[in-house]
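A single protein chain has been omitted; all remaining protein chains appear in their positions.
Moving on, here comes chain A:
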Amino acid sequence: MTQRGDAAEPDRARPESPGPESPGATSPGGSFGAVPRETEPMVQLLAPSGERVEHAHFRFDGDDRTIAGLLRDMVLARRIDTEATALQRQGELGLWSPLLGQEAAQVGSGRAFGPNDVAFPTYREHGVAWAMGIDPLTLLGLFRGVSLGGWDPAELRFNLYTVVIGSQTLHATGYAMGIQRDGRVGNDDGTDAATIAYFGDGASSQGDVNEAFVFAASANAPVVFFCQNNQWAISEPTSLQTRVPLYQRAHGFGFPGVRVDGNDVLAVHAVTEWALRRAHAGEGPTLVEAYTYRMGAHTTSDDPSKYREDDELEHWRSRDPIDRVKTYLLGNQTIDQQWLDDLAAESDRLAEHLRRGCRELADPSLADSFTTTYAEEHAPLAAQAAEYAEYVASFGDPDAEVTR
């Protein structure tokens, strides 16, 4: 699970970089359905065929049991996604942002976190949450419209979902600067911490993300920028956001960038762990570009048939992040059909938990909004809350009682 050898020396910290002299600009420009640029080097440790692959700088050194654990997490993350999509179709959720195809990027990175690391997600990191041991029901409130988040980020080490593109990369950087000031880097005694900021390829265009890179580099902050390049930002292909492979951007900001096969859970795990180690050791930020694919729609409101070709989807289906791990583990008999059947049964139980729990999520009361808008007393708002309570009471509805 570590980079081969020991400390990550600065130069080895960019094992995949072709260097600044590389032309890089292979982009066809803003044309739609641009062919994914898979000719770029990327770290891969498990090929789509299910064969283990050697890499000069990275290796996954967990055993096959550990790999089976990753498979289990990916299968369950996919089930969470399928179930939530179904709940949206049944009108139980207002919206859902599917992760289909991104299971390896999410589980592989999430499983690499140390006990003090803190995640700053977008709105799609359900698999990261799962890998961190968070009950997926926690995530549903935002999508059902009963809350605007609602969980305690400090307790879960998993921040509230961020809908405004790119904003959280700055928060992750600032939090990492706090970690630095608290002396929680470079101790090598288990107390070291880092942050990991998730964002998409589209987000790489936002000013906030570029400013986060500048701040992180300037402060040498312990942050891992984890870009899931799933090829699309709603209807826009990555080629509309960048002419150079995204991981190469890091070099211009002064820190290492690595492209990893985002559908290879072993490689994602190894690379993320390495980047976190660097952060813990006080070596500063890293950009990890997990090269993957959004197999489903952008959200349940989106219709990808408007902008995406079918053969592209077919191509990526053959690179399914779950299939290759299954093939590998069945091939060496770490798992068998019974194991898979048990997992399917577990998956059904998880789905049932989600279905029941979703319907049981309590509707909020607008009255609560008045009490949580400010931390300290705000007299005019309190007066408004009282007015609202009086108005509601004028309808004589006992259920609508207002607490202040």
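Simple rule for what comes next: a contact is a pair of C-beta atoms (placed from the backbone, for glycine too) under 8 Å apart; a residue touches a chain by one contact, two chains touch by 3 or more; residues count from 1.
The rule is simple: contacts and distances are computed from a predicted model.
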Protein name (UniProt record) of the chain left out of view, among "Lipid/polyisoprenoid-binding YceI-like domain-containing protein", "RNA polymerase sigma factor", "Pyruvate dehydrogenase E1 component beta subunit" or "Multiple sugar transport system permease protein": "Pyruvate dehydrogenase E1 component beta subunit"
Residue of A:45, A:80, A:165 or A:350 touching the missing chain in the full complex: A:165
Absent-chain contact - pick from A:190, A:207 or A:396: A:207
Per the touch definition above, residue among A:148, A:345 or A:393 touching the missing chain: A:148
Identified contact with the non-displayed chain, of A:155, A:314 or A:363: A:363
Missing-partner contacts on chain A, residue numbers: 30, 32, 94-95, 123, 141-148, 163-165, 202-203, 205-208, 233-236, 240-241, 301-302, 306-307, 363-366, 369-370, 373, 380-381, 384, 388, 391-392
